[in-house]
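The structure follows.
For this depiction, one protein chain was excluded, whereas all remaining protein chains were kept in their positions.
Chains here go by letter, A and B, matching the order in which they are written, and residues are numbered from 1 within each.
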Amino acid sequence: MIRLLLHHTEPAGRRPLRWLLLAAGLSLALALPWLIYPPVAMDIVTWALFAAAVDLLLGYTGLLSFGHAAFWGTAAYTSGLIAIHSGLPFPVAVLGGAALAAALALPIGYLCVRNTGIYFAMVTLAFAQMVYFVANQWRDVTGGENGLQGIPRELFGADLSDPFVFYYAGLPIILFGLFCLWRIVHSPFGHVLVAIRDNPARARAIGYPVDRYKLLAFVLSAALSGLAGGLFAISHGFASLQEVYWTTSGKAVMMVVLGGIGTLWGSTLGAALVVLLEDYLSTSGFNGIGLVTGTVFVLVVLLFRQGLWGAARQLGAAVSRAARRPAAEPPPPAGDAPAAPVHTTSTTSR
Amino acid sequence: MTSFLQQCFNGLVSGGFYALLALGLAVIFGMLGVVNFAHGAFFMLGAFGAYLALAELGIPFWAALFLVPATLFLLGMLLERTLIRRLTPFDPLYNFLLTFGLTLVLQDAVKREYGVQSQPYPRPAELSGSIDLGLFDYPAYQVFVLAAAVVLCTLVWLVLTRTRVGMVVRAATERPELTGALGVNVGRWVTPVFAFGVALAGLAGVLAAPMRAVNPLMGADLIIAVFAVVVIGGLGSVFGSVVAGFAIGVAQSLGNLYVPALSQTLIFIIMACVLLWRPAGLFGREEART
Partner (left out) sequence: MRKTTRALTAALAAGTLLVAGCGRGGPGGDAGAKVSNDKIVLAVLNDQSGVYADLSGKNSIEAVKMAVADFQAKYGDKAVSSDIEVVSADHQNKPDIANSKAQELYDRQQADAILDVPTSSAALAVAGVAKAKKKLYFNVGAATTELTGKQCNKYTFHYAYDTYMLANGTGSAVTREGGKNWYIVYPDYAFGQDMEKSFSTAIGSAGGTVVAKDPTPFPNDNFSTFLLKAPGLKPKPDVLGAMQAGGDLVNLVKQYNEFKLREQGIKLSVGLMFITDIHSLGPDAFAGTTFTDAWYWNFDDRNRQWADRFTAKTQTRPSFAHAANYSAALQYLEAVQRAGTDAADAVVGQLEGYRYDDVFARNATVRAGDHRVVHDVYLAEVKPKSEVTTDWDYERILRTIPAAEAFRPESAGGCTL
C-alpha cells in the first residue's frame, strides 16, 4: 500500500549513472583540499553533512526545522569538552557530541513533532533560542561569549595540526554520516517517512504511529547534525555561541533550499556554494553578505524551488529524453509524462 | 507592593509591543496561511522610517505615526503582489522561507546604508515628562505607548467583530474553505490584510523609536520572542495573540525582578509548558496547527 505513494523507485537503467555519480562525488571529496584551501574544504564537508541532516527532516519528513543550531552547537560544545578534559581520540569526542545532541533532541522533538508545517518551524526556532540563552549564561561550561577555546585534535599521538592532514582524518566521519543518511532514506523506515510527508492522515490510517516515526527522524537528524557540529568544533579548535545562534540554523536551511529540498546530495552542493561565497566575500571588500545570500535565496525560492540538484536532475532527464526520442521508441502519448525521476519533491506537504 | 505594580506596568508596556506584532502575524497567518518571518524587519523599518522622516525630512513624531505605517502599507501591498502571491499555490513553508530571505535582504540593505550604530530619536516634547499614576510616577511616553497598544488592539478587535470586512476576514481566518464555499470572495482581501499586518508592525516600530535603540538588528531577536508569544496564544487566534502578548510581557518583567537568571529563558519555558498542556496554544484550535 505504502509503496504506491513512493516515487523513489527508479528504472533499472539508471543504476550505472548513480554509481558513476557516487564515484565522482567521492573522488571530489578526496580531492577537495588539493583544489581549495584545506580549512575551507573542511568547512564545506562539515556543513554538507549538517545540511543533509536537516534535509532528512525537511525533504523526507516534511518538517522544516529552524532550530538545528541547538544540536550542532550542543555537539560542538560537548565534543570540545570531551576532547579538552579526557584526551580521548577526537572521533570518540565527536561521537559523544552526537550522542548528547540526540539526547537533547528527544525532549525537544517530543514537544515539536506534534506540530507540523509552520508551527513546527516556529517551535523549533524558539527552543533553539532557549538553548542559545542557556549557553550564553552557563559560562563555566561554554566560556560564554569568549567561547570554548583550545580544543585539541588527538588521534593516538598523530600530528594533525596541518589542516590538510586533518581533512583526511575527519573525512571518514563525514562520509560515515552521509552513508547513514543515505541508508536511512532508502530503508523501509525512510519510505514510511516519505509516506508521512505526503499524506500523514493516510499513513496514520494504515496504522503507522506517525508521531513516533517523526520523533525518530528528528532524533536521527539531530544526531547526524551533532556529528557534523562536533567535527566542526574539533577542526576549528573552538566552539562559540555562533554555533547555537539562530542564524546558524538559517544557514543550514538555506543550503538545503539552494541545493534542492529532498535531494540529500543537493545539500552538499548548497553547502559548498554558501561556504565558498562567505569565504570569497570576506576578502572582496564588499560588506553585504546578507544582501547577496538573501537575494540569491529569495530568487531560488521564487524561481528554482527544485534547487541546484533538482534543476540538474531535470536537465539530465530532459537530455536523456531527447537522446532517446530519435531511436525506435515511440513518442509517449500526450499527457503521459515519461517516468523519469523528475519529481523533485517540490512541495513539502503540510 | 508598589514595586510589584510598577513591574506589572513595565511588563504591560513591553507586552504592548509583543501584542501589536503578534496581532499582525496572526491576521496575516489567518488570511494567507503565511507566517511572516520578515515581521521583525518591518518593525525595524518602521523605527528607521521614523528616524529618517525626522532626520532627512523634518517630519515630527506625530506625523510619522501615520505616514510611516501608510508607507509600509504600500510596501506590504507591493510585496504581496510581486512575491508572496507567487508562492501561495505552493506549500506555505515556501513563503516562510521567502520572508526569511527577505529579512536578510532588508536588514543588510539598511545596514549597508546607515551602519549598525544606533540612530538618535528623541521623545516627542509633549510626552517628555512623567505622569502621576496614583501610586508612582511613570514616564509619560511609556504610558502613551501602553495606551496606544491597548487602543489599537481594541480597534482591530472591533473591526474584526463589528464590521462586514471584519466578518469576512475572521471567517476566512477561522474557516477558510467554508467561507469560500459560501460564495464570499476571500481573494480580494488578501493583499490589504497582508499590507495591514505590515503597517501594524511598522507602527509598533515608530512607537519603539523614542524609547529603544534604533538600529538594523532591533527586530531580529524580537521576532523569535514574538513567535513564542504566538505559539503560546495559538497561531490562528487573534484574541490569543493579544492576550499572550501582554501576559508574556508581564511575566518577563516580573521574572527580571524575582528570578533574574531565568528571565531570558522564561518565555520559552512557558512555551514548552503550554505545548505540553495544549499543543495548539491557549486559544488555538487543533486544525490551525497544520
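Couple of notes before you dig in:
The working rule: contacts are C-beta pairs under 8 Å (C-beta built on N, C-alpha and C of every residue); 3 or more make two chains touch, one makes a residue touch a chain.
Predicted, not measured: the structure shown is a model, and the values here were computed from it.
Within the complete assembly, B:L257 is the residue of B:L83, B:A148, B:A171 or B:L257 that touches the hidden chain. Contact with the chain that does not appear here is found for just one residue of B:L67, B:L83, B:A148 or B:A213, B:A213.
For subunit A, the residues touching the chain absent from view are 33-35, 37, 39-40, 43, 136-137, 139, 143-147, 149-150, 161, 163-164, 232, 236-238, 240-242, 278-279, 281-283, 285, 287-289. Residue positions on subunit B in contact with the hidden chain: 3, 6-7, 10, 13-14, 111-112, 115-120, 123, 130, 136, 139, 141-142, 208, 210-213, 215, 217-218, 221-222, 252-253, 256-257, 260-261, 263-264, in rising order.
Throughout what follows, only the chains that are shown with their structure count from here on.
Per-chain Cα centroids separate subunit A from subunit B by 32 Å.
Put simply, subunit A touches subunit B in their complex at residues 64, 111, 114-119, 121-123, 125-127, 129-130, 133-134, 137, 246, 250, 253-254, 257, 287-291, 293-295, 297-298, 301-302, 305, 346-350. On the subunit B side of its complex with subunit A, the touching residues are 29, 35, 83, 86-87, 90-94, 96-98, 100-105, 107-109, 111-112, 224-225, 227-228, 230-231, 235, 261, 264-265, 268-269, 271-272, 275-276, 279, 289-290.
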